[in-house]
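Missing here: one protein chain of the complex. Every other protein chain is in place.
Every chain is named by a letter (A, B and C) in the order it is written, and numbering of its residues begins at 1.
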Amino acid sequence: MILFLAALIVLLTGAFVTACAGRRLWANTAGPLFSVAGSVLTVVGSLMTYEDGPWEWALNQGGSAILSIHFSMDPLSAFFCTVTAVITGIAAIYGGGYLKEYADEKNLGMAWAFFLILSASMLAVETAWDGIFFLVAWEIMSLSSFFLVIFESEKPEVLKAGWVYLVATHFATAFLMVMFMILGSAGSFSFGSAAVPPALKSVVFILALVGFGTKAGFSPFHVWLPEAHPAAPSHVSAVMSAVMVKAGIYGILRILTFTGEPLLWWGWTLVILGAVTGIGGVLFALAQKDLKRLLAYSTVENIGIIALGLGLGIVGMATTHPVMAVLGVSGCLMHVLNHAVFKSLLFFGAGSVLHATGSKNMENLGGLMKRMEKTGSFFMVGAAAICALPPLNGFIGEFLIYLGSFKAFTVHYGTQGSLCGILTISTLALIGGLAAACFTRAGGVVFLGEPRSSEAEKAHESNAFMTGSMAILTALCLALGLAGPFTIRLIQPAVQVLTGRSHAMDTVIFEGGDYLMRISVAGLCFLILVLALRLIRNRFLSGRSVEEAGTWDCGYTAPDARMQYTASSFSDPVVTMFQAAVRSKKQVDRPVGLFPESGAIQTRTDDVVLTRLISPMFVLAAGVSDRLHRMKKGYNQIYILYIVLALFTLLFWTFYQEYTR
Amino acid sequence: MNHPPYIHVAVSLAAAPFLFGVINKVKAGFAGRKGPPLFQMYYDIVKLMRKGAVYSRTTTEMFRLSPLVSVAVGILAVMTVPLGQTESLISFHGDIFLLAYLFGMARFTTVLAAMDTGSAFEGMGASREVQFSMLAEPAFLVGLAALSLLTGESSVAGILSALRNGTGTATGHVVIPICVASLFIVLLAENSRIPVDDPNTHLELTMIHEVMVLDHGGMDLGFIHYGSALKLWVFASIIARILVPVKMSSPMLDAALATASLLAVTVAVGVVESTMARLRMLRVPQLLTGATILSLVALIIAMR
Amino acid sequence: MNEWLDLAVALLILSNFMLVNTSRLMSCIRIVAIQAVILSVIALLSHLHALDVRLVVLVIITVALKALVLPQVLKRVTVGTGVERELSPFVGYSLSLMAGGGLLALSFLMSHFLTVPEPGLSRFFLPASLFTIFTGLFIIIARKKAVTQVMGYMAMENGIYAFGVSLAIHEPFIVEISVLLDVFVAVLIMGVAIFHISHEFDHIDTDQLSV
Partner (left out) sequence: MLLWSLIVIPALAGLFCLLSRSGSLSRFMLPLVSALHFILVVCCWMTYTCPSVPPEWIGLDDAGLLFLSVTSVTFLLTSFYAFGYIRREGRAQTMDMEEGFFFKNSPDAVFVGCLLFFLSTMTLVTVSLHLGLVWVAVEATTLSSTPLIYYHRHHRSLEATWKYLLICSVGIALAMLGNFFVVVAGTGIGEHGVHLSLLSLSEHADKLNPAWLKAAFVLCLVGYGTKIGFSPLHTWMPATYSEAPSMVAALLSGALKACAFLALLRIHQVMTLAGLGATSRSLFMVLGVVSLFTAAVFIVRQTDFKKMLAFSSVEHMGILALGVGVGGTGIFGSMFHMVNHSLTKTLLFLAAGNIVHSYRSRTDLDIRGLIYSLPKTAVLWIIGALAIVGVPPFGTFLSELTILKSMVHAGRFGLAAVYLFLLGVIFAAISASVFPMVFSKRTGDSCSAAASAVTPSEEPLWSVLPLWVMAAAVLVLGFYMPPFLSDIFHGIAVSLGGL
């Protein structure tokens, strides 16, 4: 408890100090230092909570204040805090390197201040034990991240993206406000006394789903995500994508602990939402050309997977199928952890690429593996992890969800569970295939082959802070992939917060640990095999000729970087298959005539929800508003007429009420 | 009395390239040719292993890694699938996913290695590979899910032994054939056989897997061939075991039956390859989606 | 006595119609001044049974202000600005008359809901005073010249004053003083403002004052 509060104090002090430092150079050193210190304290504090049990701490509870600063940490909070702290700490190290080149033109002190506030507010959200305090922390989190997103505010598109984010998050918060007000019906907003009236149970769930789901990025509320994440500096994108969106997941989980026994259709809603989100996210990711935008959509996809797991868990709970419940929720939490690790790794990689080449457009990149070997390798590991390939960490979470779905096929728990399992399995399998397509594309086009532009050709490796932090994350990817049996025990108390503790649960955790142990063994075997084969090959080749030549390519004599498959052409078959949903636009200038000068083809994929649903709504609203603006002519006479009309209307209304009563 | 599982693994590792010989023999038979020897693949691999290496200047470590991964994945996959009555070496609930995703890992590196060459052809192959495997993966997993639902087990070995013991036979006579059909299509797709892919042509515009490994040579190509052989072995033996779950009285007979069924599946691949034309590229997704639908149908029937 | 009262009320109503129907600014000013006199008479007549010094003084002051001083101010303003007629109002004069009829009906309708507790009053008094208020508002809305609007405002104040002095007289004197004071100051300041407007714009059509 002390450690956690100390961490918050360190972070906030850091924010104050760096804000004061402003443009001075040491701000860029102080920021990461404070952040890492805060993270270490938080991690230790959270892990100690696992040992010592939950705690509660309130500053001014029950006084005259509306806002009571009230923290509490149970295993669920501790889990999320650990993830948050680890990622923010590493992101801070990366950011120290990343922001260095901006030192002349930007106020880095403020940037770090907002970063530290963001870290602190995320921790506060994940430990808040009072509805209003939660909302305050939640909004501070949104605001500070907004200011981080508009770091490069001189670019109009960045400001636009920031605005989309701000508005989306604000509308979402409106739902949360209503939800917390309902939770506070008893008079106190403390979560300790949070009681949901049974009649409003589902209302609360829906409000939470929309409110938190927007932050988490459930389709169709995900629209802000692909706008804001690419716009932000890369270490911020990483934090937002890896941990901030998880605050939404945390919110839903936390609310589920108050609503009591969940209803079956909630689970179904989450499963279907997860399926839509997952498949939609990965499809759009596949169609993007902007590397960071691709990663943002992939976050949407992974949130879909998390929702699938949670939905499965809830269906399990509602059908009193403890095995399914435990596996679903465990898978959800496990994926939260894993996604945080590999997504921040990938964003760091994208940031390094941006740093080195100045471009996020995949069509301009290529061949970076040779120029940025470390970044390239780390990115590849991250890409493999996000495709859930063993022996990396992405597999563990999806494995638990798969296993949960398989366990759903037990006949005596009824058909609902089985159906849910079928949906989950098919969706996950499809997502898995699409994700593989997406990330072979990302990794392959950006890092492999020949450079497609002179910028890519001149790329250079990033500094040690950046590569170092990526190395840590890469190691984590591998370690978590092999340490499945250990992590499942780590998240077990957090899972218990939701599912309750039961004998079945212990069995599942035990068995799951056993399976994961075997996976770890298999993973180790795999690594050893690859290593051994490599040794064998080296051994064999050592005495023989090893030559370098041009790519054979069926005998092409003069291969050119422009002949390579591009990102768009790589994904074209899949995108075309799903054209009905993705609505990718192609602009083709065909070569004309006998000796054509040139031809061009361009593809462009905008977010369907944004362009087809939300933008038209905004345009409509603006049109209506413009028309009403014209009503205001500026004649005093008309204004007084308004007054008189208002008077008569109100008089009439008052007495009409009287009359009818 | 069972023999220990590592004997089975050893046998599999040794015998896998033989299946290619069988297929080629069948194809040659249909064409009225004599065909290459049954052990041709062994010769090829040995020959390749003796060679040096030529690497493209464009390529990086990724290119060199992918053959190793294919072989490593193949070996691990063999460990999860039992032959005959034996237990498999790695078996636990959900090892199906490990299997599927290990193959995913192999595919991942192969695709990246193809893109590493910077060649347009190999990029095209990579693009097709990810498209088709994306469609094949649900078919495979859902098909196994149907069997899992039928038997109440969720490991490869568990499902297979449950089938052998006759669990869930109520709807088994409907589910199993459909599943086998679906898995067979997956086998054809995953192992780049006709009608999805043609392992023999070198017409770049029609190839998938072969075009991705165009630039590999020497030992690497040998590894790749061996990896493909292991993959075919794994798929074929799963299908064989589903088709012929009979438990014989003696282990020897059992092993013989298992081998026979394995060979039967292989022959079936050869027959398909000889009697069908390769599908148009645009038709392949339909076939694979069809496989997924088959699996789903099996799953739904198994629920009843 | 009641006949006289009714007659005065009828005159009040008629004066409103005249106000609505007049285009000449000078006539308008005169009508507003006459209204003030009628109002004072009504106030005196309705409290005849309990006449006290306070009321009489109040009425005298009212007459002095509303019927003499303020019209003089407005006259000077009007002369200063050089405008004699309201030529193209928003609502034409015949339509204004009809609207006046409608407003009268509305006033009667409204007074139907409100029972007057004062016994000595004419039963037409409440609608008449409401009608005066509405007429004032109507003129503000329907006319363009700033001076006319000020007159509309004064007519409205007349109505309010009529209401107050007849129905709320038993309140301590602050109410009456406030009426007088505020009308006085408001009209004065408006007058000054109109001078400035005419100075700035060369005309006092307020509809040109659009943002």
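In this section, contacts are C-beta pairs under 8 Å (C-beta built on N, C-alpha and C of every residue); 3 or more make two chains touch, one makes a residue touch a chain.
Fair warning: this is a prediction, and the values are worked out from it, not measured in the lab.
Engineer: Which displayed chains does the hidden chain touch?
Structural biologist: It touches the following shown chains in the full complex: A, C.
Engineer: Given the contact definition stated above, which residue among C:Val20, C:Ala43, C:Ala99 or C:Ile140 touches the chain not shown here?
Structural biologist: The missing chain is touched by C:Ile140.
Engineer: With the full complex in mind, choose from A:Ala58, A:Ala103 or A:Met177 the residue touching the hidden chain.
Structural biologist: A:Met177
Engineer: Per the definition of touch given earlier, which of A:Leu5, A:Ala103, A:Val167 or A:Leu541 contacts the omitted chain?
Structural biologist: A:Val167
Engineer: Please give every residue of chain C in contact with the chain that is not shown.
Structural biologist: That gives, for chain C, the contact residues 113-118, 133, 137, 140, 146, 149, 153, 156-157, 160, 163-164, 167-168, 170-172, 174-175, 178-179, 181-182, 185-186, 189-190, 193, 196-197, 200-201, 206, 209, 211.
Engineer: Quickly run down the residues of chain A that touch the omitted chain.
Structural biologist: Residues of chain A in contact with the hidden chain: 60, 63-67, 69, 132, 135-136, 139-140, 143, 150, 153-154, 156, 159, 162-163, 166-167, 170-171, 174, 177-178, 181-182, 184-185, 621-622, 624-626, 628-629, 632, 634, 636, 639-640, 642-643, 645-647, 650-651, 653-655, 657-658.
As a working rule, only the chains that are shown with their structure count from here on.
Engineer: Can you work out the whole-Å distance between the CA centroids of chain B and chain C?
Structural biologist: Centre separation, chain B to chain C: 100 Å.
Engineer: Can you give the whole-Å distance between the Cα centres of chain A and chain B?
Structural biologist: 35
Engineer: Spell out, as numbers or ranges, the residues of chain B touching 2 or more other chains.
Structural biologist: Residues of chain B never touch two or more of the other chains.
Engineer: How about chain C: which of its residues touch chain A in the complex?
Structural biologist: That would be residues 90, 110, 113, 137, 140-144, 149, 206-207, 209-211 of chain C.
Engineer: Which residues of chain A touch chain B once you look at their complex with the stated criterion?
Structural biologist: Chain A reaches chain B through residues 366-367, 369-370, 373, 376-377, 380, 383-384, 387-390, 395, 398-399, 402-403, 405-407, 409-411, 415, 418-419, 421-422, 425-426, 428-430, 432-434, 436-437, 439-441, 443-445, 447-450, 511, 514-515, 518-519, 521-522, 525-526, 529-530, 533-534, 537, 540-541, 544-554, 556, 559, 561, 563-565, 569-574, 577.
Engineer: Hey, which residues of chain A end up touching chain C in the complex?
Structural biologist: By the definition above, chain A touches chain C via 633-638, 640-641, 644, 651, 655.
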